[in-house]
Each structure stands twice: as structure tokens, then as C-alpha cells.
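Missing here: one protein chain of the complex. Every other protein chain is in place.
Letters A and B mark the chains in the order given here, with residues in each chain numbered from 1 onward.
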Amino acid sequence: MSKDKVGFGYIWYRLRNIPTAYFAFWVILSICIVALLSGLHVPLSHYGYSQTTTDLLAAPSWDHPMGTDELGRDLFSRIVYGSQLSISIGVTTALIAFVIGTIYGAIAGFSGGKIDNVLMRGVDIAYALPDLLVMILIGVLIGRGTYGILISLGLVSWMGTARLVRAQFLQLQHEEFVEAARAAGQNSLLIVWKHLLPNAMGPIIVALTFTVPSAILSESTLSFIGLGLSPPACSWGTLASDGWRSLRGHPHLILFPSFFIFLTVLSFNFLGDGLRDALDPRTRLFNYGKVVQDPEEPVEKESPELVTKE
Amino acid sequence: MLGLIIKRILLAIPVLWIVASITFMLVRIVPGGPFEGDKALPPEIVANLKAKYHLDKPVHEQYLLYMERLVHGDLGLSYKYIGRTVNDILADAFPVSLQLGGAGLLLAICIGVPLGTIAAVRRGSGADFAAMFLSTAGISVPSFVIGALLIFTFGIWLKILPVALWESPRHMILPALTLAVSPAAYLARLTRASVLEILEKDWVRTARSKGLSTDKTVVKHVLRNALVPIATVLGPLTAILVTGSFVVEFMYAIPGMGRFFITAVGNRDYDLIMGTTLVFAVLLIVSNTIVDIVYVILDPRMQVT
Partner (left out) sequence: MNSKRKYFHRSLIAVLALFAAFSLTSCNVAKHGALPGTLRINIGTEPPGLDWEIETDSTSFDVVSNLMTGLTQYTPELTCAPGCAKSWDVLDGGRRYVFHIRDDIYWTDGKKLTAKDFEYAWKRLLNPASGAQYAYFLYPIVNAFEYNSKKITDPNLVGIKALDDYTFEVKLTKPAAYFIYLTAFCPCCPSRQDVIEKWGKRWTDPEHIVTNGPFMLKHWQHEYKIELEANPKYFEGRPKLDKISMFMVPEQATAFALYENDELDFVDNRSFSTPDVERCKDSPEFHNVPLLRNNYIGFNVTKPPFTDARVRRAVSKAIDRNVFPLILRRKERPTSSWIPKPLVGYSPTTGEQFDPEGARKLLAEAGFPDGKGFPPITMLYPNRDDVKTVVEELQDQMQKNLGISIGLQNQEWKVYLQTLHRDPPPMFRANWGADYPDPETFANLFTSFNGNNTTEWKDKKYDALVEQAGTEQNPEKRRKLYEEADHYLCNDQCVIAPTYLATQNAMVKPWVHGLKFNALDIQFYKEVSIDP
């Protein structure tokens, strides 16, 4: 398979030919830059985080493009500031879930039998334990701060990925190319890395991109149980959960934070999809129904007989 | 298959025992006790209360006492809802959540799977784009906002559906919809991804190139092979949905058991926390076992033990 030859330049070339993914890439990059700059205390808004009692709950205007909150703070500044934590939490939690979940699921799915059974009962137990209690306990043990948040969210979000990877592996075990690799005496790790994982990637990427928003939103639950941020620090999750009751009176309080979560997640989805396609040379690229010309059309291999399982 | 079921039932016992034991320790380690109130009580009164619920005994005695009752199917007493047993509370609340969760699950599958399939087959089309947009919105907008939007639009503004409460089947529509949004979005994305994965497979390409119509290929061969990840996700999802959602039940004032997962922890209502956790664990084990059976039906070569 030509997969071995895939290099960065090639991926980049293919990615640029998927407009949605290309656009998503730039959106994510700019959000990350904003988050990084605000983390380095670069003043991105002339209002900063000052409170006033004269401009409470102002609607969006030229002065305050996204309005102000109940303490007169500029919402735009708050969103810029909040991007820092929300992005890092969304991405890190997704990565933690990905790493733990994939390794755990791969071991279970590849080994099968008794090991699979025991490992999956472990997942059941981890699933069944009351999250809230676990998170309160972590809050008390580790204390507030980013580590507590990451550990809590990572601990409750890897199980789904593990189950998905395991199921994909169980199914793929019996595909011809795996059997062939086995018969050729390939090393197990190599089989997993080269054959199983790439073919299981689609659902895993979906799970990964869905962990991002759920981590961003659950972070607000964490601050509710005393594990999240100390005010006046804020995040998109806390902004959204603080603002939602104002839907009818001051919709800007919920509209803008939700929009940025949406934009981020949409970009991750597009990018994830694009990356998957760019990484997999078998895929022809689509662009609104039109086929994009591929620079090196992969050789169409002679397909084996149509396999249908009845 | 019978062997699988029997094996799982036997395995369920140690799993439940471990879950019960860990939770038992967790509730007692977490700071704040059931009688830590808004207004502090004189120590004499706290002593009386603890004696009443056997919380004055050493932890290992409490544990043995609890396990003994558990074996007899007695989940204990609520400290918060005085005079009600945990069995009573769950017997009242679980059927409600089961109905609502069942409806939500059905809705999620009926929306999510077709949406994802269409998006995959018509890849890159406007339909695909719209599906991506909708499912992203469904997962990134918090469910309380979706609930509030639905309540306002259909309840207050258009006045065609009840705002809240649990009186008639019509009252189920909005909460079931709110409940279904995020799993439907997830299922749609997952279906799309795994159908695409299968569509890339050589045998499908062959089938298509040999002139088999797309729709027929999809329904007959592809969807079936793509169902494994969907079934995987449906296992825990079923357990989560039928034991109730805190947000949805809270928003629509529905007397289900979802709220206890949060309020019982908030109240440190030890036995109720244990009860809800165990009910959830049982459902999780059952639905995951069913998922494993479904694997075998979908793809007989899969070896599940």
C-alpha cells in the first residue's frame, strides 16, 4: 500500500484541496493563537477584565461588540480570555481519552478471549461509578487548578473510545488483510499499528471530535462542584452555563459563548474528516460533489471477490 | 450464545460487588456528611441521627450490614426523604425515566442513523454539509439551552406543545426531543464515519462498479457492516438514557430518577447514591451483553466471550 509513502507535504497538499478542512485548519489555528496570547497576558482588548457598575448587561454595541455581563465586564474580553482554558481542556481531554482509550481498547480487542472479557468488565465498573462523587473527591484531593480538571475529565471520558476501538478490532481481526499479515508472520504490534488502527480510524476520530465539546461543556459542571476555575477567571463552559437563563432578556450572554464552542467543534469535525481522508490514499477527494483531481492516483488494486456475510 | 449469556450473568455478580464496594467507600471518603446542614446541629442531635441510621458503627460493620441487606434486595433507607426506602423511590422514578429514555433513544436512532447514512452516501453534497452542521450544533449547544429554546418556541410562542410537566403523551414530545438531540448528533456522525469506512472497502467498490445500485448496496451490505460501532455506542447510551437525564428531568419537571444521580450526591444520601449506581450498573451490564450478542449476529466471525 502506498500508505507508507505518505509524507507531510503530501498530506498538506491533499488537505488544501478540501476547502472545508483547509478553512477549519485556519480557524483552529487562529483560535489557538488567541488562546495562547491571552495565556501570555497579551492585552487583546482595551477593556481587559475591569468591572464597572455603569454599563451592566449592555447589549452589543460599537464599544462592546459582544455586550457586557451583569458585572459590567466586556464579554468579548471574557471570551478571548476563556478560550485559553476551554481550548486546552477540550484538546487535552480528547487526547487523554484518545491515548488511554485506544491503548486499552486495542489490547482488549486484539487479545480477545479472557483478557478482553476482564478488561471490558473493568470498563463497565469505571462507567458505573458515580462521576460526580469521583470528581468531588478529586477536587478535594488534588485541589483546584488545571491538573484537577484534566484528571477528572480524562478519567470519565476514555471509556467510550476504549469500547469503540475494541469493537472495531474484534471486527477487523478477521478481515483478509489482517489474516494475510498474520499468515506472513508479522509482529502483533505491527499488525495493530499498520493494519488495524488505520482501518478503525473513522469512528475513533468522531469519538475524538465529540470529546472536545463535551469536555468544554463539562468543565462548567466542574466549577459547579468546586473543582473548576477561581473567579474572575472564566471559560466558555462557565460563560454558557452562567448565561443561559438570560436567553430571553439578554441573549448575547448565551449566543456568543455557544457560537464559539460551535465554531471550534465544527472546525475540529471538518479537520478530523479532512485529515482522515488526507491520510488515506485510497480515498478520492470530494468537494461539493465534484471529484478533485488527485496528484498521484493510487493504483486500483484488483479486488477480491465480493464478501457478503449473511 | 447461551453460554455467553450465562457467563455474563455469573460475571455480573463480581462486577456489581466491586461497584458497590468502591461506591460504598467513595461516599464515606468524600467530605461532608448527610447531616451536615445549612444550620449546624448540636452534637447531641447529630449523635441521635447517626444512631438512627447505624452510621455510628465502625465502617466495616456498616459495610457488612449493607451487603447483608443488599443480598436480600433491600437497598436501604433514604436519609433525605424520611420514611421512604430506596426501593420505593426507585420503583416510583425508574418507570418514568424508562419511558422517556426509551422514547429519546428511539428518536435518536431514527434521526441519527438515516441522517448519517445519507450524509455518507451523498458525501460532499449539500445534504452532507447540512447534516454536519446540524450534528455539530446538536453537540456543542448545551442541552439546557436546547431545552430552553424548545420550551420557548413550542410552548410559549407557538403554544402547540406543553411547556413542561408529565401528564399526557404530548408532554413527552419536547423532553424526548431534548434528550435525543445530542445522541442523535453523535450517532449521525458515527454512522457517517463508519459507512464511509465501509464504502472505501474494496468489495463495496467492486459491487458498485459491477453496477449494483448505490441504495441497494448501502442497505444490503454496507449498513450491516457499519453497525458495529453504532451498536457499541448504543450499549452505554441505552443505560444512560433509560436511567434518566438530570438536565431534561430538571427542566421539564419530570419525576424520573435522573435527578437522583446529582441530588443524592449533593445530599450525601448514601443509600440512595448506592441504589442509583447499582441500578445503572445492572442496566449497563445488561445492555453491554446485548451489544456483544448483536456483534455476533452482525458478524458471526467476531469472537466475543
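Side notes on the structure shown:
The criterion applied here is as follows: a residue touches a chain if its C-beta (ideal position, glycine included) is under 8 Å from a C-beta of that chain, and two chains touch if they have at least 3 such contacts.
These figures come from a predicted structure and were not determined experimentally.
When the full complex is examined, the chain removed from view is found to touch A, B. Checked against the full complex, the one of A:Ala181, A:Leu255 or A:Leu271 touching the unshown chain is A:Leu255. Residue in contact with the omitted chain (choice from B:Ile5, B:Leu41 or B:Leu65): B:Leu41. In the complete complex, the residue from B:Leu4, B:Ile18 or B:Ala164 that touches the missing chain is B:Ala164. Residue-wise, the contact with the chain that is not shown comes from B:Gly32, picked out of B:Pro14, B:Gly32 or B:Pro95.
By the touch rule set out above, subunit A reaches the unshown chain at residues 51, 53, 56, 60, 62, 70-71, 136, 139-140, 144, 223-226, 230-232, 242, 245-252, 255. Mapped onto subunit B, contacts with the missing chain fall at residues 30-33, 35-45, 47-49, 51-52, 80-84, 89, 92-93, 148, 151-153, 155-157, 159, 163-166, 250-256, 259, 266-268.
In this section, only the chains that are shown with their structure count from here on.
Across the complex, subunit A meets subunit B through its residues 20, 112-114, 116-117, 120-121, 124-125, 127-130, 132-134, 136-137, 140, 159-160, 163-164, 166-168, 170-171, 173-174, 199, 201-203, 205-207, 209-210, 213-214, 216-217, 240-241, 244-245, 247-248, 254, 258, 261-262, 264-266, 269-270, 276, 280, 282-283, 286-290, 301, 303-309.
Of all residues in subunit B, those touching subunit A in their complex are 7, 11, 14-15, 18-19, 22-23, 26-27, 29-31, 123-126, 129, 132-133, 136-137, 139-142, 144-145, 148-149, 152, 186, 189-190, 192-194, 196-197, 200, 202-203, 205-207, 210, 220-221, 224-225, 228-229, 231-233, 235-236, 239, 261-262, 265, 273, 276-277, 280-281, 284-285, 288, 295, 299-305.
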